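What follows is a single structure, written as structure tokens, with notes after it.
All protein chains of the complex are present and in place, except for one that has been dropped.
So, chain A:
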Amino acid sequence: MSTTLTKEAPGPVEEPILRKPPTRKRLVPYWLLLPGILWLLVFFALPLVYQASTSVQTGSLEEGFQVTWHFQTYVDAFTEYWPQLLRSLLYAGTATLLCLLLGYPLAYLIAFKAGRWRNLLLVLVIAPFFTSFLIRTLAWKTILADDSLVVDALNALHLLDVTSWLGWTEGERVLATPMAVVCGLTYNFLPFMILPLYTSLERIDGRLHEAAQDLYASPATTFRKVTFPLSMPGVVSGTLLTFIPASGDYVNAELLGSTDTKMIGNVIQSQFLRVLDYPTAAALSFILMAIVLLMVTVYIRKAGTEDLV
């Protein structure tokens, strides 16, 4: 690759780099991509096509299902299950907001104030993952049980009067109410909020804070004008990583909720695995997918960060 041009005759100099690589080499990326992409095409994209086709089929389990372009299924599914759909978005949205409010201080603490405790705190954030999330979600049944410490304390402080007036809890109970489900969702997805927040906060140059202070910005102004805007990538990916899985979750609603707190995931699960009404289940699953993808696209546009992958 040396550049000994002096002895060569003038004319177009053919640098080896500019030459087209041989065909065998040009195919290398395609060979590298092939197995993995094929896997995703067959087991991720193709199933979506099958599901699309299932959603416009009619028939029964005994006689088999046929594609009849029966789009009425979508209308029926929506009119019957819109409360669960709305509830899912509401619960997932509330849980995401709570995750952001609870997670931000902790991510901030780890990034800027922890000093030598930083690694320990990070381990503690990831530590819950080491126990199966179903076991941990079941633990909330104990924590929020009717005469547990937490519920007694909430009762003593008359906080449950407020929440039950708002319709979040019922009487002196927390378990089997919307608040229990949202509490479980928030708990389950908190690490997915904290880790991206921490990553983007940690990247912020500490000198920017000093500069803001030198220019007489109060701590609050520094946060509002410097820290928070710079942490936006973390906020965006954290909210997405929380909202998307929460919107389709049915574990928390099943374990901590009641029949009045069923989410769309519960409906899809029971239609698919118990009722065996495949077209309705497929249609519902498509409606959920469409809504989530639409919201994500709009949100990413608004937040202005395209580069998430």
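Note that in this section a contact is a pair of C-beta atoms (placed from the backbone, for glycine too) under 8 Å apart; a residue touches a chain by one contact, two chains touch by 3 or more; residues count from 1.
Assume contacts and distances are computed from a predicted model.
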"ABC transporter permease", "Cu2+-exporting ATPase", "Gas vesicle protein A" or "ATP synthase subunit b" - which is the UniProt name of the missing chain: "ABC transporter permease"
For the chain not shown, which residue from A:204, A:217 or A:251 touches it across the whole complex? A:251
Which one touches the absent chain: A:45, A:75 or A:166? A:45
Could I get the residues of chain A that touch the absent chain, sorted low to high? 28-30, 32-33, 35-37, 39-41, 43-48, 50-51, 54, 102-103, 105-110, 113, 119, 121, 123-125, 127-143, 145, 187, 190-191, 194, 240, 244-245, 247-251, 255, 265, 268-269, 272-273, 278, 281-282, 285-286, 288-289, 292-293, 296, 308-309
